[in-house]
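What you see is the complex with one protein chain gone and the rest in place.
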Amino acid sequence: MRIAIPVNEDSQKTDICPSFGRAPFFMIKNTETNEYHFLINDAAESAGGAGIKAAQLLLNEKIDAVITPRCGENSAKVLQDADVKIFKSQGSIATQNYDLYEKGQLSPLTDIHAGFHGHGG
Amino acid sequence: MKRLVILSGKGGTGKTTVAGALIKLSQSKAYADCDVDAPNLHLITRQNTEPEKKDFYGMPKAEINQDLCVKCGLCQEKCRFDAIKNKNESYYIDSFSCEGCGVCEAVCPADAVKLHKAVAGELSLYRGDGVFSTAKLKMGSGTSGKLVTEVKKGLSQTPQETQLAIIDGSPGIGCPVIASLSGADAVLIVAEPSVSGISDMERIIRTAKHFDVKIAVCVNKYDTNISNTKKIEKFCLDERLPYLGEIPYDIYAQKAINQGKTIAEVDCPSADAVKKIYEQILKIIFIN
Partner (left out) sequence: MADRNIKIAVLSGKGGTGKTLVSVNLAAAANKSTYVDCDVEEPNGHLFFKPTAVEKEEIFVKIPNVNKDLCIGCKKCVEFCKFNALAYGKELIVFDEVCHSCGGCVLICPQKALTEKEKLIGIVETGISQNVKTITGELKTGEASGVPIIKNLLNKAKNEKGFIFIDCPPGSACTVMESIADADFCLLVAEPTVFGAHNLSMAYELVKVFDKPCAAVLNKTTGEYNPSEDFCGKYGIEIFAKIPFDNELGEINSNGKIAVRENYSNKDLFYDLLVKIKEAVK
């Protein structure tokens, strides 16, 4: 399984970014090989539709699930249409959330916020 | 850190005047001017340092290389924004109208049109005692929502212990307002007791209700129309929105502003009214 988390830095001790669409990086863990890598989030620079582009970048990376504090309705639609599961993160450390995921202790993200109409959210 | 956004729907209701006073009263170490189209907060919040400036890039703009252009006119035909003009058989881009969609670049048979990064505004971050983040959108630009988000990002440079950030929002109900609202803990609506003011206030409240944010209302220049002020009060009662009070029209407010001060620095009736509103809004933000 490949699991992505929006993060602030491209280092393993990074904390989670509060924004999904405009996070500077995505941390991606492959649960089979236990390897991590970081993806630069090109969507962060977009004038609008950042969440949509970020979700598309993750689909291109063949992600199976996302762990995030927040997610907008547009990003959620892209992810859910492709059967990518969205979980709500806990606390601020990315690696801790992978542990919680593997122990089955994360809940699905249910409160999806309204889109920012494509202009800078 | 809690975030309070000041909005109005209609322009000219006194948003910046009230925001400036609240910043002074709370001695806020973090404030931002999100009215990037017509920023005014810097005129009444004296800064002691030079700001860090940063260019803001919006959508790219197209440019036609005249040496390669074969004058087929296909770009003009396909442009949906009337951004390609021709004069004396020479084609050129009207950069104010260009939306950076890239259709011209895609259809040009001669590879003569290219999109280039374009500066759409300038961000300024003042770091003195606290942090003041502001920006100015370049004339004619349209991507103000993202610039507002960049202005708010400047607030992340605030010292850890800061409890309250105050954001002077933009007028209207469009994307820059929505961008100002996101992440806010509370919004204070400064309403004007006029037919236009009430109509715009209702629209901004409808917009704000989409967000998980506490909404409170106050009326500025209330004595210019008492009966409309009462209508606003009743509206708040019916909608179960906290009605925090009324600020009188005050000639001293104008004088203070023209001296580059907030009304809270002057002994005047509007300052007294804002102080009471300030106490109320603190309760709403910090006490549940």
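Things to note:
By written order: A and B. Residues from 1 in each chain.
Definition applied: a contact is a pair of C-beta atoms (placed from the backbone, for glycine too) under 8 Å apart; a residue touches a chain by one contact, two chains touch by 3 or more.
These numbers come from a predicted model, not from an experiment.
From the options B:Ser26, B:Thr45, B:Thr149 or B:Asn225, the residue with contact to the chain not on display is B:Asn225.
For the chain left out of this panel, the touching residue among A:Ala50, A:Val66 or A:Ile86 is A:Ala50.
Looking at chain B, the residues touching the absent chain are 9-13, 16, 37-38, 40, 43-44, 59-60, 78, 80-81, 96-97, 99-103, 106-107, 137, 139-142, 144, 171-175, 178, 192-197, 199-200, 203, 206-207, 224-225, 228, 251, 254-255, 257-258, 260. Mapped onto chain A, the interface with the missing chain covers residues 43, 46-50, 52-53, 55-56, 59, 74, 77-79, 81-84, 115, 117-119.
Keep in mind that, in the parts below, only the chains that are shown with their structure count from here on.
Chain B meets chain A in the complex at residues 57-59, 143-149, 174-176, 178-179, 182, 210-212. The residues of chain A lying in touch with chain B in their complex are 22, 45-48, 113-114, 116-121.
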